[in-house]
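Every protein chain of the complex appears in place save one, which is left out.
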Amino acid sequence: MTRVRTKVAVVLAATALVAVSACSSSDTNKPSGTGAAVKNVEVFTWWAAGGEKAGLDGMISVFKKDCSQYTFVNAAVAGGGGDKAKTLLANNLKAGNAPDSFQAHAGGELSDYIANGQVEDITAVFKAAGLDTAFPKDLLDQITVAGKVYSVPADIHRANMVWVNPLVLKKAKLDPAKAPATVKDWIADLAKLKAAGVATPLALSKGFAEEMLLESTLLGDLGVDKFNGLYDGKTKWDGADVTAAINDYKTLVSYSNTDRETMDWDAAMSKYLLPTDPKTATGGYQLMGDWVPAQILSLKMPESSYMYWPAPGTDGVYQWLSDSFTLPKGAKNPEGDKCWLKVVGSAEGQKAFNLVKGSIPARSDATSEGYPKYQQWAMEQWKAAKLAPSLAHGSAGPGAWNNDVQTALSAFSANSDVPTLQKSLVAAAGKYANWRSTVG
Amino acid sequence: MTTDVIPAAAPSELHRKVKKTPRSQVARTVKYLLLIFFLLVVLIPAYVLVVTSFKSFGEALGPNRWALPSGLSFEGWSAAWSELSPALFRTMLIAIPAAVISSMLGAMNGFVLSRWRFPGANVVFTLMLFGMFIPYQAVMVPLLEFLPMTGLGRGVPQLLAVHVVYGIPICTLIFRNYYQTTVPMELIEAGRVDGAGLLRTFRSLILPLSLPGFVVTMIWQFTSVWNDYLFAVFLSSRDNGPVILGLANLAGSQIVPYPEVFAGALIVTAPTLLVYIVLGRWFVGGLMAGAVKS
Partner (left out) sequence: MKRKIRSVRTWGPGLLLVSPSILLIGFFVYGLIGWSANISTTNQNSRFERTAGTAADAHIGLANYTNLFSSPDFIQSLKHLGILAVFYIVGALFFGMLWALLLEKGVRAEGLFRAVYLFPMAVSMFASGVVWNWLLNSDTGAGASGLNQLFEMVGLGFLKNHWWVSSPTWGIAAIAIPAVWQLSGYIMALFLAGFRGIPADLREAARIDGASEFQLYRHVLFPQLSPIALSALIILGHMSLKMFDIIMAISGEKNVYTSVPMVTMWTLTGQQDFARAAAVAIILLVFVGFLVVPYLVHNARQEKNT
């Protein structure tokens, strides 16, 4: 028995040691007590690392200045396009444990939360901060339901961009600065890359990245008006033009890496797009949104390591998405949250945020001075371009539509069955195309 | 069931005088080779964890992922520690009280169901045992709705409550088996003749004998609760939940920073591994309770 007692004592001692050391480091991290709780503003995003985190940090520093009576609690959850974060958020909301603010894409994704009665009407906050005149009307429409505003947009991102590794393209004697005019031209270029010995000319990753590639193929092949019609019922998903676009998508996927289902966009980028040794580089292109420059910056690679142009066939179209922040029902600190929302909507906050995140400010009065090269170009484009929404990023439709399409694409990645994919897309559209009318 | 679980090989087997034919020599060598081979195979993940955790971030992405680190780097460890250490304390706050409370309840239940029975005791036991086998997803959605109604805070309080409740069946099973094999009915009878009631019998007769049982249930419960991911991920979040969620966050991020993630995995595993190494034979006792009836 004494041997048992000694052993138990050893374990207890070790436990106590760990507990004490962990406890002391937790004091600095975890705000405790009810007094502190009212001062906390818990903000939930999926910007836990890289360029996106840098942007959030920029916004936080403005918050610390303007809302110094509150303490910012960063509840970011890592993972891709926010899949894991959204599930965690849904669980939390169901259990009545709402954060003080959470990130939601303006448009279809936000409408889910509005329809479920999970976010407050912040029209008053909006007007009080003078934000009702600060945003372009198209964007305001995406966050307003029945005259009430439900979130504050922080940025605008563009989804239909292709990022290019100039060294690899030069190896195949292609001009990296010249965008292919159509999807078919791009396919021809991909073939040239393959012939020149590049193993997987197109870097692709799982989930929303495949959806983005499909969407930009549809956008390039159908044109902006027909594309927009896909999301409000005007264009039929079973049309021959859609079939042709899906076949183009199939060809594009055939030029991509076989392990696409195992990695996220940033891993695919680091593995296939960025390596600079033309002898061993296995990728030349990646279709991804314009959060890429911030990511490359956070990896401390130079601007010269990549070039970019709008996805083939989509020049002049801005496929937009907008991260916005909400005031959830049941938030513990609504006043603190309102202060946060003001920061999010302010010119200063948006500049601090977008400068580092690679997106452009949502405010229409933002000027481009001080921004890096890509964003200056993007802001020009935003003023003049035609707009198209993105399903992958919540602006074109609700989360359920997004999920169904991603599931269908994951299956397609394995079996390349075009008719089945098209049938799934038609079914999804039939189910969700009238989403605007379900919001109330 | 005793707590000393895997008996040693019978001496007659160990020292059997087998003719030392070349064939049996080969058989012996093959046996040892196989055992050592499997030993190495089972240790592969441990090797990867330890070796990679001491590499620098750059080196971990280098060409030979299996090589030993060129120099000891603590980048991964310090990053993992700063991410996970607040949660370590919270996890202790869940695991230890849950183990203690479930064990107490298990001891009381085990005693009554084996040595102070009531009509229908077996039925009650079987119904309780079923609770150990259910997939907990079956109660997860109602828990999401019900727990907020109790007023228990999210994170430690809610997790402590559910782990106590769902730990009752296994602790009851362990103690019931234990008392059945170590407490003779005569002891109880003798106590009863002396006029002792249930509580007195339990307190003065049974508890002193129960330490081995407690060691088994506490270890088993501590390990189960510490390693739990399902309840943690549904009912809490990174800033109020156990350390496993911090690890999930590290592992779920971008280009996985392997040294940090693996150091984190080691940090998460260390307590239960320590318990296993130091108190291993009682750990096995918990395992056996689930299956063998002796």
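A and B are the chain letters, set down in written order, and residue numbers restart from 1 in every chain.
One rule holds for everything that comes next: contacts are C-beta pairs under 8 Å (C-beta built on N, C-alpha and C of every residue); 3 or more make two chains touch, one makes a residue touch a chain.
Quick caveat: nothing in here was measured; it's all calculated off a predicted structure.
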Touched by the hidden chain, which of the shown chains?
A, B
If the hidden chain were put back, which of A:Lys94, A:Lys171, A:Lys184 or A:Lys329 would touch it?
A:Lys94
Hidden-chain contact residue, picked from the options B:Ala87, B:Val156, B:Ile174 or B:Ala248:
B:Ala248
State which residues belonging to subunit B touch the missing partner chain.
5-10, 12-14, 16, 31-32, 34-35, 38-39, 42-45, 48-49, 52, 64-66, 105, 108-109, 112-113, 116-119, 121-131, 133-146, 162, 165-166, 168-169, 172, 185-186, 189, 197-199, 202, 223, 226-230, 233-234, 244, 247-248, 251-252, 258, 261-262, 265, 268-269, 272-273, 275-277, 280, 283-284, 287-288, 290-294
I need the residue numbers on subunit A that touch the omitted chain, in ascending order.
83-84, 86-88, 90-91, 94, 112, 115-116, 199, 206-207, 258-259, 261-262, 271, 280, 398-400, 403, 406-407, 410-411, 413-415, 431-432, 435, 438
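Definition applied: only the chains that are shown with their structure count from here on.
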Cα-centroid distance, subunit A relative to subunit B, in whole angstrom
40
In the complex, subunit A touches subunit B at residues 1, 4, 7-8, 10-11, 14-15, 18-19, 21-23, 25-26, 29-30, 42, 48-50, 73, 75, 77-79, 84, 88, 91-92, 94-97, 264, 266-267, 270
Complex contact set, residues of subunit B against subunit A:
81-82, 85-90, 92, 96, 144-145, 147-148, 154, 211-212, 215, 233-235, 237-239, 249-250, 252-256, 270-271, 274-275, 278-279
